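Below is the structure I would like to discuss, written out as structure tokens.
One protein chain is absent from this view; the other protein chains keep their places.
Chain lettering (A, B and C) follows the sequence in which the chains are written, and residue indices restart at 1 in each chain.
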Amino acid sequence: MTTTSPPPRQVILGVARSDAHAVANHLIAMRLRESGFTVTNLGVCTPLEEFAEAHTAHPDAEAVIIGSLNGHAYEDLRDLPALRSAGLLQVPVIVGGNLSVGSKKSDRDHERLYELGVDYILGDAEQLPLLLDLLRAEARPPLSRV
Amino acid sequence: MTTTSPPPRQVILGVARSDAHAVANHLIAMRLRESGFTVTNLGVCTPLEEFAEAHTAHPDAEAVIIGSLNGHAYEDLRDLPALRSAGLLQVPVIVGGNLSVGSKKSDRDHERLYELGVDYILGDAEQLPLLLDLLRAEARPPLSRV
Amino acid sequence: MSEIPGLRIERRVAAALPPWPDIVAWLRRTDKPTVAAVLAAADRRGVPVVQPRCGVGDHERMRELLQAIEAEGRPSVLTLTIDSYTRLKHFRSAAEALRRDPAGLNGYPLVAHGWRRGRDLDASVRAPLQVRHGSPDGRELFAVTLAAGITSFEGGGLSYNLPYSKNVPLAVSLEAWRQIDAVCGILADEGVPIDREMFGSLTGVLVPPAISLAVCLLEACSAAAEGVRCVSIAYPQGGEVHQDVAALRAIRSLAAKYLPERVAVYPVLHTFMGVFPRTTATADALIHYAGLTARLGGAVKVINKTNQEAYGIPDAATNALGVRTTAMAFTPFLDFVTVDEVRVEEERYWIEREVAELVDPVLDQADGQRISAAVEKAFADGRLDIPFSASVHARAEVMPRRDAGGGVRYQNYGRLPFSRATRRRNEQCLRGAPGGDRLIEAVTADINYFLAFDRHQDGDDHANS
Partner (left out) sequence: MSEIPGLRIERRVAAALPPWPDIVAWLRRTDKPTVAAVLAAADRRGVPVVQPRCGVGDHERMRELLQAIEAEGRPSVLTLTIDSYTRLKHFRSAAEALRRDPAGLNGYPLVAHGWRRGRDLDASVRAPLQVRHGSPDGRELFAVTLAAGITSFEGGGLSYNLPYSKNVPLAVSLEAWRQIDAVCGILADEGVPIDREMFGSLTGVLVPPAISLAVCLLEACSAAAEGVRCVSIAYPQGGEVHQDVAALRAIRSLAAKYLPERVAVYPVLHTFMGVFPRTTATADALIHYAGLTARLGGAVKVINKTNQEAYGIPDAATNALGVRTTAMAFTPFLDFVTVDEVRVEEERYWIEREVAELVDPVLDQADGQRISAAVEKAFADGRLDIPFSASVHARAEVMPRRDAGGGVRYQNYGRLPFSRATRRRNEQCLRGAPGGDRLIEAVTADINYFLAFDRHQDGDDHANS
């Protein structure tokens, strides 16, 4: 008796437009692949349009996962509402990293990203597989935010 | 032909009532003696009354020189007006050291000591012989303050 | 519209510059020492210069920041750290962000502000300035830097490409930086030495010393070929003092071997560039340790970090404290501190040997011509490589590990052409390295090496303070 393995789970990964921090991106890709995901890793310095193009190319991707460490998350994701209005990136967008400039952080840092349409902000990249599993388990209407 | 040496010049030296800092006192006494003064050194922790008694015992003393390093100069010299009213310590009182508590100093530190009747405040003990010479050169009405 | 000799830059930027003779005349003014002069003096005195990183978007804030750090920290060289948009030549994005929310920029957008404001910043402090950035193609920024009268410009065609961008071909970045170096050569002939610092820190995370030095030496060779006379070679503190001291000392001997005599070469230490400890106490101790390492290694300059590194761009007071904590290591009171010279010499032997094994084949291939093509080919082949490359133009097949003492070694060589002796010694070093079963766990632990020291401290996690 043979079982067919389940179809691979797709995710799109990358780092925000102005951000060249690569190490977390390398490690997150490795970890997701270890957890059985097929990762389309767009790497560092990736404009939002390229995430949208990748999603168009991989419509079954479960999420678009964007890292931002250099403090420019908001500025780099500014076009998200416009792309969404244009019908693109209709997929959960997960963001993580160091999301504002300066060593004192405030609640506004996250709020304003949610206002742009970011769906989930994760502190810890380790939580990604868990979040992706939860997203799949739920019907599409997103969970209450993390 | 013989010359008689001039009579020795007297000063009274000591450290304020609550203050036990001895090193500057030792060195100032040594230096004044080297400069030819006869020093009555009352040492550390000397109440103002004892300076007054010493002055009564040595009425020809040119000055009463009081060090204060522990920050209590004002509190320790509080009785100066009372003693002066009682006719005591009718002699220039010279004060030096670290004259207030704390590492930020203000002009008030000196002003309030002058208000008590301190005649001279010197920053540098090296200046003592010079000041004493000036005091002797002048007629008694004190110089403008240093 | 200005023509800087041989520097091809965007018209909009060129149009705003003063004439080249004015730029040169302004650079020649003598009210301030050049960075090169400050480094030469520090080298003679034997006391390293400390230099903070600093950059904020708004001009007034930037001036205040420089002045505050100078007042409280007294660094001998100050920095304009440039924002990420400008680095990537997104000059329009930089200008927009500056208009919309200057505090949201992670550096000073010098091209957007323009050279007059650069001069204003330069005039506002006593220390000379360096522009630090991370531009695969820094030509426009360089033009504005010169016009601002700034005499030190960091970067190179490799070290400011591979860690700082995704897909700029090496040929492009090497040519851009060749043009920059050629202008420096012209200025050197004019009597204005521009200090060119090579960013040996690369991706900052577990960079094997020989890789850092090899990349910098190749950049320095190119720079020297274009007439550059003052080269700072930066090495990132790894955290194992014998290896770090050896690497710093190796810079001088390698420079003597690979670079013409007339080039002044200064070893620079970058205080630990990887994942920084989070407790104030451990961060401060690491910052001081870097200073001590610099002192023992004969560095001429240290680029300090701050105890807010793990959290975000630091405030002025914290930055000044970082400068002071570093400089504290240069006190004569520590004259008694020595390092095990035998261990240092052993490390140095192997570092110099590894560098030769990486660099010599490339230089042989270049055969006295411009080395850019040979370098490009070596990266394409993986004979040169860097770990965790941000750019697709390095293979990132090399994988570092820490040995039991914290020294940075090779877990995988990728395609680096190391000799059998080098490999044997590397494997010896790694024997007994704390291993997880899985490489990724082990490497992650190595990346987070200094976080383990936080645990010795009270939990004075800055986040909770």
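To be clear about the criterion, a contact is a pair of C-beta atoms (placed from the backbone, for glycine too) under 8 Å apart; a residue touches a chain by one contact, two chains touch by 3 or more.
Computed from a predicted model, the values in this text were never measured in an experiment.
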Original post:
Which visible chains touch the chain that is not shown?
Top reply: B, C
**OP:** Among C:3, C:22, C:189 or C:340, single out the residue that touches the unshown chain.
**Re:** C:340
Original post:
Of C:108, C:289 or C:350, which one is in contact with the hidden chain?
Top reply: C:289
**OP:** Taking the full complex into account, find the residue in B:75, B:111 or B:133 that is in contact with the omitted chain.
**Re:** B:75
Subject >> Residue of C:21, C:191 or C:332 in touch with the missing chain, whole complex considered >> reply: C:332
**OP:** Please give every residue of chain B in contact with the chain that is not shown.
**Re:** 18-23, 26-27, 30-31, 34, 43-46, 70-72, 74-75, 98, 100-105
Subject >> Absent-chain interface as seen on chain C, which is shown >> reply: 71, 74, 239, 241-242, 280-282, 284-286, 288-289, 292, 324-325, 327-328, 331-334, 336-340, 453, 456, 458, 460, 465
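Heads up, the rule we're going with is that only the chains that are shown with their structure count from here on.
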Subject >> Distance between the centres, which are taken as Cα means, of chain B and chain A, whole angstrom >> reply: 77
Original post:
Just curious, how far off is chain C from chain B if you go by their C-alpha centres, in Å?
Top reply: 60
